[in-house]
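Missing here: one protein chain of the complex. Every other protein chain is in place.
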Amino acid sequence: MALTWRPARLLERHAQTATARTLVLSVPGWAGHLPGQHVDVRLTADDGYQAVRSYSLAAPTNGERIELGVQSVPDGEVSLYLADALPVGADVEVRGPLGNWFVWRPAQTEPALLVAGGSGVVPLAAMIGAHRRVRSRSPLHLLYSVRAPEDVWYRSLLTDDDPSLDVSIIHTRKAPPGSDRLPGRITAADLAGPAARLKPTSPVYVCGPTAFVEVVGDLLTGMGLDPATIRTERFG
Amino acid sequence: MTSFSPGFQGRGRRLADRLPPGQYPTESFPVLSAGPTPKVPTDSWAFTVTTELGATHSWTWDQMMALPQQETVQDIHCVTRWSKFDTRWRGVPLDAFLEDVETAADFAVVSSYGGYTTNMPLEDLLDGKAWIVHTYDDFPLSPEHGGPARLLVPHLYFWKSAKWVHGLRLTPEDEPGFWESVGYHNYGDPCREQRNWGD
Partner (left out) sequence: MADTAAHRDGNCLAGPLSEILSVEPTTAWWRCPECGQTGTLAELHVYGPDPGLTARCPGCAYIALRLVREDQHVWLTLGSGTGAFRFTTA
């Protein structure tokens, strides 16, 4: 495979939330990717120090343009730089696309459940985007856990009229006015409805912080799902 | 040449002299882990020294706490380039565990609950250069920082200061440990920037 590091130029940066950004980069020679795959991003300092971190691709293949979702975290030397400091028009290096496990392929026809915790929604957004592009009729259900309404990424993607996509948003700290669910962490009750609509072989994609993924995995296997159908991506 | 205040270097200079090459100072205390954090209750904790001939000497938690305790303030240097100044620990110097152990070995492999190992010359553990510490900044050492007790060898890169310390095996030959066997320096002196195997 011998993937090489390629230059990637920042074309655009959009705010998703107060601390989350979408970065659109141009990668000459990019040969396309599958929804759910990621890239490694490498930054190099003047003194030669390098830092490498993985970022999920946020949108389906689009020529040489790739989209990353970056959540800046305090002390995150790479995420803080990408979220705010990297100038538009400047280059970083990327390696990819990477990973063939946490992917959704357009040929898949069984219903699928996507479960996101916070910025774990990024690779799932690529799946939703690819699913919509091929006009797939296989039902997708996104269960998306956020702290508060203002933390939701990809609002237009998630609210566009799409008969084969269901979106349920779980608020852990603050629910919007009129919500019939009290704020709180994800529970078996949140997962029961969407899980009931799955087929025995349906894939479940869970992405989020490690603790979130562990909880969701335990809840799903606790309600009888085959662990082999659950694919996870933890970002530590 | 001025005759005033000889040797004064100023705060910034003193800091630079204190910082080994390639390091930066941090106020935080980063946690690096290579596996799940072991839960080790003090009532089942033990520290065992095994000689090259197989003789063992063990201490329970209470026996360790009954040994003479020392407080020590040290700068620590992680191979991932952060250094932290004036960290304050309480524990028992390794000399106290090794004084009655008969050995001709020149090296030691320190092992931890959870399977971690690290190696060093025995002399780097003696003469007040290393401790088993159980208290950090007046609080019991937390599990993510190696509690209930960790090794402290501050003159070497901090991966040598094994968390969740459980034993020490004396060896005639130097045997690379968990990180030393996969590319990190066998000795790991921050002042000589011995990070990787070939440094």
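Annotations
Letters A and B mark the chains as written, and numbering starts fresh at 1 in each.
The rule is short, and it goes like this: contacts are C-beta pairs under 8 Å (C-beta built on N, C-alpha and C of every residue); 3 or more make two chains touch, one makes a residue touch a chain.
This structure is a prediction, so every number in the text was calculated from the model and none was measured.
Touch with the chain that is not drawn comes from one residue among A:Trp30, A:Trp104 or A:Phe235, which is A:Phe235.
Only one residue from A:Thr109, A:Thr159, A:Thr187 or A:Thr210 touches the chain missing from this view: A:Thr210.
By the touch criterion stated above, the residues of chain B touching the omitted chain are 31-37, 79-80, 114-115, 144, 159, 176-179, 181-184, 195-197.
Summarising the interface, chain A meets the missing chain with residues 1-3, 38-40, 52, 54, 95-96, 98-102, 209-211, 214-215, 218, 231-236.
Just so we're on the same page, only the chains that are shown with their structure count from here on.
With centres defined as mean CA coordinates, chain B is found 40 Å away from chain A.
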